[in-house]
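Heads up, one of the protein chains got dropped from this complex, but the rest are sitting where they should.
Entry: chain A
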């Protein structure tokens, strides 16, 4: 478990795809590597988000607590980055992350991540691109969903 092995993982994270290994090494070094046991919370819904998680190993459930109870809305695993929204804009965590197996996670604090973006604008651009793609996908999904809903309403 060295930062070199972590860099291999980071390269596979879509968000960091275009960024050179040297900068990823720095990202790895200023992140905290933590392990979580099955059942432990990486973060809890509603709390202030101060870090993003890059999953190196293991899986976690994304759990949303609603009035009707807890609901698993997605599952994340190795090479996924989660919680990055919280470190870009000041919003409370929208969901809890619960480990379903033993996990190795890189935790990067909001402060360090923003400093890094400031240092390497191309990295900021990459992040922006990834977010824009996600937005584009979300928008497409939304319009599809709206269309389906409209169809249903009409039909």
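The rule is simple: a contact is a pair of C-beta atoms (placed from the backbone, for glycine too) under 8 Å apart; a residue touches a chain by one contact, two chains touch by 3 or more; residues count from 1.
The rule is short, and it goes like this: contacts and distances are computed from a predicted model.
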Looking at UniProt, which of "Putative ABC transport system ATP-binding protein", "Glutamate synthase alpha subunit domain protein", "Leucine/isoleucine/valine transporter permease subunit" or "ComF family protein" names the chain we cannot see? "Putative ABC transport system ATP-binding protein"
Please pick, from A:60, A:81, A:116 or A:130, the residue that touches the omitted chain in the full complex. A:116
Since one chain has been left out of the picture, which residues of chain A touch it in the full complex? 1-4, 6, 22, 25-26, 28-30, 32-37, 42, 107, 112, 115-116, 118-119
